[in-house]
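Missing here is one protein chain; the remaining ones are kept as they sit in the complex.
Chain IDs A and B follow the sequence of writing; residue 1 opens each chain.
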């Protein structure tokens, strides 16, 4: 990457993405080669929203590179509740660390924050905005299981609010991928995202309300969680959610090679019985967060650094 | 140990226990010999209930072995509150780490979780169930102070709800120990635990409502906290709790060699004046958590691991 910060997957070209994925694969094959790479480096973790897997996998990645983390902790236990601005918080913490990871409920917060700091800053999710490291591990998992060329992918569930889905869709438009978006009408992709995707040269985007018509053609099915709180009425939620659940019966109509993914946590979208099938790739997907984030951290710490390594 | 996971002290034979205690003593005598033993290893901490000393001593133990930890954090700040199952959580986190430590309010949760993971899993307390690493440090402390052979021990306080007490009682039944259980009638050992203990060959178990009759014969007195919330009536609590408190006066009837233990935290069960006497072993007991957990972690990481060390 020729970037000091990682804010959105939109900033990454196909060549950038492939470079990261290649490097992640190299690390995955031999993690010991980088086990002491950043032995004296500290990564600042600033999570203004709860997170388990993103935070833990960043921490794991940094420690697998020989480095360590310094964690701001929860907002409740920090100075944030004394009224400090985000610009002040990041300017203080950059003085302690060699890079920053920031998750924030407000869309655009990481982009704003990155203008105040000299160390590399990685966006770990901003509201309904972007989540570029999740996108990279999704792409890595797709490439390992189905390949990124001549790909037919279905993306299903809550497509309206999910930053994970938007980030992935933008990134996939760099590749030769047929994207099918499957959701109830009330949770369709935002119109501006569809518009953006159609602007891309060669983009192949279609929307569906039911999975049946596209399932047999899919190489990858990417399922997301439909959140109860999006629905004013519990009955409506139950009915809608029920139509977008995957189980072994559903998958009988799919290709034997279908890869099922999910950013996790899941609730009822994928039945536990699917875990035992060869389709299930969602735990592998979560685990891929480590080599992918190791690759991203290493590239940013080496290039975004002060050149003294 | 010939086990991949450590779930309950019932799974440990006398030989298993002695092997761990011997190794803990070896580590305690020369911690520097293992200070880099697990330099590239990560331990996942999953505490679904508050904990100070168990969590901190596991973290200390792992770091004293040269390794590091990755902490899920509190349930409030994690994906658990989004409705993720424990089986999913442990399967994600095992991908980041080389072993897992799990505390959970539901009895049986660690046993269930261990069936979903390939890395070693250690139970750090499950509801009213088991707490095997606490038991091992209790046994270690008893052995150092009074010996495990020909032992007369009194276990006093809340015997009904305390997993620490149940775990210890089962483990002691492997040894030549006379166990006296002292509690108000309402907080007696559960009948099934008494039944189990009597099934053990050579078990020597007696129950008492007052400490006076047994105190002079004891080598060790193990005190536990009587929790206010177990009593519907505050007056009844005050009266009962008062009868099971230890101070310097109480101890005049005891042997000079009596060792007083407590799993901590204490409230009023042991008067601060006892701290200054030679009887007090409860801080030493807490500190023993480090070499004992170092021994357990090292044994599980080496034997439960992927054999590449």
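Just so we're on the same page, contacts are C-beta pairs under 8 Å (C-beta built on N, C-alpha and C of every residue); 3 or more make two chains touch, one makes a residue touch a chain.
Small disclaimer: the values here were computed from a predicted structure and weren't measured.
Trainee: Return the single residue from B:11, B:74, B:107 or B:204 that touches the missing chain.
Mentor: B:74
Trainee: For the chain left off this view, which of B:106, B:160 or B:287 is in contact with it?
Mentor: In the full complex, the listed residue that touches the missing chain is B:287.
Trainee: In the complete complex, which positions of chain B touch the hidden chain?
Mentor: 32, 35, 47, 50-53, 55-57, 59-60, 63-64, 68, 74, 225, 264-267, 272, 283, 286-287, 290
Trainee: I need the residue numbers on chain A that touch the omitted chain, in ascending order.
Mentor: Within chain A, the residues touching the omitted chain are 40, 42, 44, 68, 70-74, 76-84, 87-89, 91-93, 95-97.
FYI, only the chains that are shown with their structure count from here on.
Trainee: Using mean CA coordinates as chain centres, what's the chain A-chain B distance in Å?
Mentor: Once rounded, the distance between the two centres reads 40 Å.
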